[in-house]
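One structure, pasted below without further comment.
All protein chains of the complex are present and in place, except for one that has been dropped.
Our next item is chain A:
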Amino acid sequence: MTATTTLTAPSAPVRPRTRRSPAPAARRRAALHWIAVHTVAVATALFFLLPFVFVFLTAVMSDSQAMSGALWPTEWHWSNYAEVFRTPGFLDWWRNSLMYAVLGTLFTLCSSIPVAYALAKFRFRGRRTAMILVISTMMLPPQVIVVPMYLVWAQQFHLSGSLWPLIIPMAFGDAYSIFLLRQFLLTIPREYLESARVDGCGEFRTLLRIIVPMAKPGIAAVALFQFFYCWNDYFGPQIYAAQNPGAWTLSYGLESFKSAHSVNWNLTMAATLLVMAPVIIVFFFAQKAFVEGVTLTGVKG
C-alpha cells in the first residue's frame, strides 16, 4: 500500500505542460513538487522510525505500565537496563557474541583474501569453474548441509555445545566474502602488480604490501558484513550451542529472555535495544571509515 503511494506521488506533479510556462508558475510547481515529495518522505520515515521509538519508550516503563498498553511512560525506569544486565547469563551472551563475531571476521579475512586475490589476478585453468563453485556455495541454503555437518562436529570432534563449529570453518574461506573481495580486487589495475613484480616482490609480499592496503575499503566492507552476519546469526548457535546456555549468543539468548520474562515487555524491549545497539554503533563508525578509505586509496583516484 505504502509502496504504490511512494511510487506515484513524488513524480506525479512534474508532468510538463505543452507550452513553456511563465517563471512564477514554474516556481510554484517546483514548490508543490518539493512539498509533495517531502510529505511522502516524512510519512514513510515515520513508518521506519516509530518501531524504534515504541521499543525505546516501552523499555523504560514500569512493569505494570508495560502491561497496560500505554504509549508514553509515566515514570522513566532507566534501571530496567541495569536489570537486564543482571539477568543471569546476559553478560556471557555478550562475550560469546563478541568472540563469535570478532574471531569469525578475522578468520574469514585471513582465509578469503588470498583466495579472492588468486581468483581475481592469477590466470590458471579452472578459474571459471572455481568461480561458479564459489557462487553456488553462496546460493546454497545452510539448512541443506546442516545435518551431516552437525553429526561430524558432535560425534567426531565433540564440539557441540560450543561456537567452535561455527568459527573454525571461517578459517577456510567464506564464499560470499571471497566473491565480494574478488569483485573489489578486479578494480585494482594490473600495472600495480607488475611494478611490484619488477621490484622483486614475491606474490605473497605483493598481496600484503600492495594489494591489502589498496583494498582497504573493500576489506572493511567485507569485515563489516561478516561481523554483522555472526552477530545476527541465530540458526548456527541454535544448532551447535543450544544444549549449553554458557555458549549462547545474544541473538540466541534474546528469544529465551522473552520466554523467561513472559510478561515483562519492558525488560524484553530493553534487552532488544541492547542487542541492536552494537550493530548500529559499529555501522556509524565504519560508515566514516568507508568514506575515508575510498578517498585515501589510489583505487578511485
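Quick note on the criterion: a residue touches a chain if its C-beta (ideal position, glycine included) is under 8 Å from a C-beta of that chain, and two chains touch if they have at least 3 such contacts; residues count from 1.
Heads up, the rule we're going with is that contacts and distances are computed from a predicted model.
Chemist: Out of "Oxygen tolerance", "Sugar ABC transporter permease", "Alkylphosphonate utilization protein PhnH" or "NAD-dependent formate dehydrogenase iron-sulfur protein", which one is the UniProt protein name for the chain not included here?
Modeler: The chain we cannot see is, by its UniProt record, "Sugar ABC transporter permease".
Chemist: Looking at A:60, A:115 or A:219, which makes contact with the chain not pictured?
Modeler: Only one of A:60, A:115 or A:219 touches the chain omitted from view, namely A:115.
Chemist: In the whole complex, what residues of chain A lie against the chain that is missing from view?
Modeler: 2-4, 6-7, 10-12, 14-16, 18, 34, 37-38, 40-41, 44-45, 47-49, 51-52, 54-55, 58, 66-69, 71, 111-112, 114-115, 117-119, 122-124, 130, 133-134, 136-137, 139-152, 169, 171-173, 178, 203, 228, 231-232, 234-235, 238-239, 242-243, 245, 250-252, 254-256, 258-260, 262, 265, 268-269, 272-273, 275-276, 279-280, 283
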